[in-house]
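To keep things clear, I will list the structure first and then write my remarks on it.
Removed: one protein chain of the complex. Kept in place: all other protein chains.
Order of writing sets the labels: A, B and C. Residues in every chain begin at 1.
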Amino acid sequence: MQFLFRHPLILSSIKILVVFMALSGVVAYLVYMERKVLAFMQARLGPMRVGPWGLLQPIADGLKLLLKEDIVPARADKAVFLLSPVISLVAAFSVFAAIPYGPGGWTITNPNIGILLILGLSSLGIYGIILGGWASNSHYPLIGSLRSAAQLVSYEVAAGIAVVSVLLIANSLSLVVIVNRQQQMGVWNVFLNPVAFVVYLIAGVAETNRNPFDLPEAESELTGGFHTEYSGFRFSLYFLAEYTNMVLISSLAVVLFLGGWLRPFSSLRWLWPLDYAPVVALVGAGAFVLWLGLQSRVRGERMFFAALAILCAALAGVVGIPLVLSSIQGVFWLTVKVLAVLYAFIWYRATFPRYRFDQLMTVGWRRLIPVALSSLIVTATMLIWTGYRVVPLLAANLLAGILTAWMVSVRGAGNRSRPTREAI
Amino acid sequence: MTLPQATFLILSATALLSSVMVITRRNVVHSAIWLIVALLSVGGIYLVLQAEFLFAVQIILYVGGIMVLFLFVLLLVNVDVAMRQALFSRQWGVALGTAILLLAELVYGLWRGQAQPAIAAAPASGVSPGNTQAVGMALYQKYMLPVELASLLLLVAMVGAVIMTQKRFE
Amino acid sequence: MTETTFLDANELVINMGPQHPATHGVLRVKLKLSGERVLGSECVIGYLHRGVEKIAENRTYAQFAPYTDRMDYVAGVTNGMGYCEAVEKLLGVELPPRAQWTRMTLAELQRIASHLLWLGTHALDLGAITPLFYTFREREEILSIFENYCGARLTTHAFRIGGLQYDLYDEFENDIRKFCDDFLLKIDEYEQLLTTNRIWMGRTQGVGILSAEDAIALGVTGPVLRGSGVRWDLRKAQPYEAYDKVEFDVPIGEHGDTYDRYLVRIREMRQSVRIIRQCLERLEPGPIFGKVGKVIKPPAGTEVYHSIEGPKGELGYYVVSDGTVNPYRVRIRPPSFVNLQALDKMIRGHLVADVVAIIGTIDIVLGEVDR
Partner (left out) sequence: MTDELKSPPPGGPAEAAGPPTAPPIPAVTPPAQKQNDAPSLKPAPKPSVKPEPWVSPLVEALQERFPGAVSDCLIFRGQPYFSVRGEELIAVAEFLTSGEGGSYVFLTDLTAVDYPKREKRFEIVYQLYSFARNDRLRMKVLAADGEKVPSVTGVWAGANWLEREVYDLFGVVFDGHPDLKRILLPDGWTGHPLRKDYDILRQDTAWVRANLKIESGQ
C-alpha cells in the first residue's frame, strides 16, 4: 500500500484526477459566477430557477448540453470536425499539470521549463479553434477561426515578452522558483514590474477571446464565430475549454505577478492573523448562506441553505485544525487571487464594447508589443545596473511604461479621419 | 524494453507514419494536421532525450507558431483547387534518385557510426540549472556571432516580406 | 470568404441577413467586398411587406388607425399621432389643449422609449452588453405608463381622430414626473459607460460619415440628418400640436459620423424630458375631444400631407379623400425607409464590422421600412 502511493505514476494519476475534477467543478461554477456577476451589474438577477439562487444551474446546463443533438453539418470534414473541440479541451486542461497550487507537494509536476511548457501546451488550443472553424465548411466559422488565429498569434507575442521580464527577475523558468523568488524579494512581481502585468493581463484577455477582444465569436458580426455549427456535447467542450483557458490565464497571472500561493505580506510575520483567513472566509460564507436561508420563504430552499451553512461550518472546523490550516494555506490564497482576476474578466465583459479587427491588431502590435519590449529592456538594464532592488526596478519600469504608452498612443492617434463639417 | 525505449519507438513510428501522411494527403489541411502530429512526436523524442528546452521550443515555435501561420495561410487559399491538382509533379524520377541518395547516405552514416564510441549522455536534468541554462550559455556566449548573424538574416527577410506585401496592396 | 484569398484582393459578395443578429429584423444587405472592405452594397427589403397602404383603402378612417402602430412597432404612439393629425387636418378639426398636451407628453415618452431601444441594441451590436439592460429597465417604465393609460404597451392605439379616447389616469402626472427625475440620472449612467469610452469612440468616430449635402440629397431626416449638422426638426420648423409653445433645443452633430448621431440621440432624450416637464405644467382639466362627427367623411377631392418628427425622422401621411368613409389613398412616408437609402453611401470603404455599427446608427425598424 505504502509502495503504491510512493510510486510516481500512481501519485500523479491521483493528483491529475483530483485536479481534473476540481477544475471541472470550478469551470462549471465559473459560468454560474459569470452569469450572476453580469446579472448584478446589469440590474437583473441571473439564474434563479434551478435550485435555490440557481445554484444547480451549471448541472442543469451540463445535462442539457449532453442531451442535445450533436449535429455534424452535411458537407463538413467529419473527422476534423469531431476532433477539434477535443484538441481545445485537452490543451486547456493539460496545462494545469504544471501550475503550482501551493508549496511543497501541491503540484502535479514541477518541470524546470514550467513556463515554457505552459506557453507551448496552451498554444496548441488554437488548433481546436482553427480546425473546427475550417471543418465546419461554412463562412462565418471560417472567418471566426481566421480572426482567432491571427489574434492569438499576435497577442502571444506581447504576452510572451511580458512573461520574459518576470523570468529575468526570477532567473528561472520554473513556476515554483518564480513564486519562491517573490517570497524572497518580499514583494510580488506586480510591484516590480506593473507594466508587464498590465500587458500580460490585456494579452491574456485577448488570448481567451473575451470582451473586448471577443471578435472570433462576435455574435453581431459572425453569429457564433468558430463554433457556429457546433451543438450539444461538442459545443460544450469548446465552452469548457474557453472557461478553462480563463482560469489558466488567471492562474498564470497570479503565479507570475501576484505571488502565487503566497499570503499577502508573507514576509511580515506580525500579520499572522491573516493565516486564519480560510477559517474566517468559510465562517463568513456559512453566515451569508444562513442569512439567505432565513430570507427564503420556500421550505426546501431553507433546508438547502441550512445544509450548506452546516457544510461551511464543518469545513471551517476542519480547516481550523493547525496542520490542515497550514497545508491548505497556499491553495486558499491562490484560489482567492484567481477568483479576483476572474472577476476582472467578467467585469470587462460587462463594461466594454468590442474592438474592430484592425483596432485589435493595432492594440496588439502597435501598443502592447512596444510597451512590453520597453519594459523588458528596462528590467534587464536595471537588473544589471542596480541588481534586485525594488524601488529602482519599479520606478524605471513605470517611467518607461508610461513613456512608451504615451508615445505609441500619440503616434497611433492620427490615423482616424474625422473632418469637422460646416453646419448648415 | 524499458519505458523510455518503448516511448521512443512509439514516437518515432508516429513521426514516420505522419510524415508519410503529410505527403500523401490530397487535402492540404489534412496534410498540415499530420505535419503537426509529426512535429509533436519529434518534440516528444526530444523530451525522451531529456532535452526539455528543445522540446518546449519545438512546441512553442513550430507547433504553436509556425504551423498556426501555415494553417492560417492554407485557409485563405483555395483548398478546393488544390485538391483537384495532381498530387505529385512529373519530376518524380529526380525525386526518387535524391531519396535513394539520401537513404544511402543515412545507411553509410549509421554503419560508420557503429564503430564510433557512443554519444555522450545528455546532461542530467530535473534540477536547476539544467540544460536550459547550458543552451543559453552556448547560444549567447560561445556561438554569439552566428546567432546574431542568423537573427540579422531573419530580420532582413522579415523586412523584405513586409515591403513585398505593401507593394502588392497598392 | 472561403473562395478567395485576402492577397488576391478579389471582389466577393456576401450576404448579411435576412437572418442575422445585427440587421435588426429581416434586412438583407448584399455586400461587395474586397477582403473585409466594403466596395458597395445593395439592400434587399420587403420581407415584412404587409401592404399597409392597401389595407388603408379598405378600412374606414378610424379603423385604419390601429394599423399604423404596427409599422414602427417600437414607436406606436407617434405613428398613431401622425395619422390622427393628418386626418384631423383633412377634416379641419382643432384639438382641445388637454388633448394636445397629453399627446405631446406621450409622444415624447415614446421618443425616449424608441431612442432607448436604439441605444441598447446599437451598443449590443458593438459588443457592449450592459447598456441594453439599463435601457430596457427605463423603457419598461415608459411602457408601464402607456399600459396604465391605454391598456397596451407596444401597439397602443393611444389616440383617436379628434382627440383622446381616454382621459388620464389618476397617477399619470406623478408617474411621469418621477420617471423624468430618475431618467436624467440614468442618461448619465449610459453616458458613463459609452460616451468617453475609448473603444466606443474608436468604433463610432469617423465611421459612416454622411455629409449634410448627401443627407439632404438622399432625403434623410431625423437624428441622422441632425447628426450630419443640419439643425432641422419638424417640431421647430413646422410645429404641430403645441410644440411652438414649449422650449427645447435641437441638438446637432458636427462630423456626421456614428458617434455624433449617438450624441444627438442622447441629447434628444434630455430635450424630450424637458418638453415633457413643460407639458405637465400646462396640462389642465378640460375636454379631450374635438368636434368630430360619428362618421368621418372628409370632403371629396381633398388631400393633405402632414408629417411629424417621429423618433426616427420625418413621418409623413399623405391622405386623399374621395368623400366616402374609406380613405381613397393613404401614403405613409416612412423615415426608416428613406434613411436606409443612405446606408450604401455610409458603408462604402468601411470594414464589415463597421456595417454593423452603421446599420445600428440609422435606427431602422423593418416593420416600417417594409410596411
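Points worth noting:
Operating definition for what follows: contacts are C-beta pairs under 8 Å (C-beta built on N, C-alpha and C of every residue); 3 or more make two chains touch, one makes a residue touch a chain.
Computed from a predicted model, the values in this text were never measured in an experiment.
By the touch criterion stated above, the residues of chain C touching the omitted chain are 45-46, 49, 51, 53-55, 57-58, 89-97, 177, 180-182, 184-185, 191, 214, 216-220, 229-232, 237-238, 242, 245-249, 251-254, 260, 263, 266-267, 270-271, 273-274, 277-278, 280-282, 286-287, 290-291, 299, 301-305, 307, 314, 316, 318, 320, 328-329, 331, 333, 337-338, 340-341, 370-371.
One rule holds for everything that comes next: only the chains that are shown with their structure count from here on.
Located most centrally within the structure is A, per distance between chain CA means and the overall CA mean.
Taking each chain's centre as the average of its CA atoms, chain A and chain C sit 43 Å apart.
Taking each chain's centre as the average of its CA atoms, chain A and chain B sit 31 Å apart. Residue positions of chain B touching 2 or more other chains: 76. Residues of chain C that touch chain A in their complex: 1-2, 14, 20-22, 36, 123-130, 132-134, 137, 193-194, 197, 199-200, 202-203, 205-206, 209, 211-212, 216, 228-231, 252, 254-257, 351-354, 356. Chain A makes touch with chain B in their complex at residues 77, 80, 111-113, 116-117, 119-121, 123-124, 126-127, 130-131, 133-134, 142, 145-146, 149-150, 152-153, 156, 172-174, 177.
Interface residues of chain A facing chain C in the complex, by the touch rule stated above, are 38, 41-44, 139, 142-143, 146, 211-212, 214-215, 218-221, 223, 349-359, 416-424.
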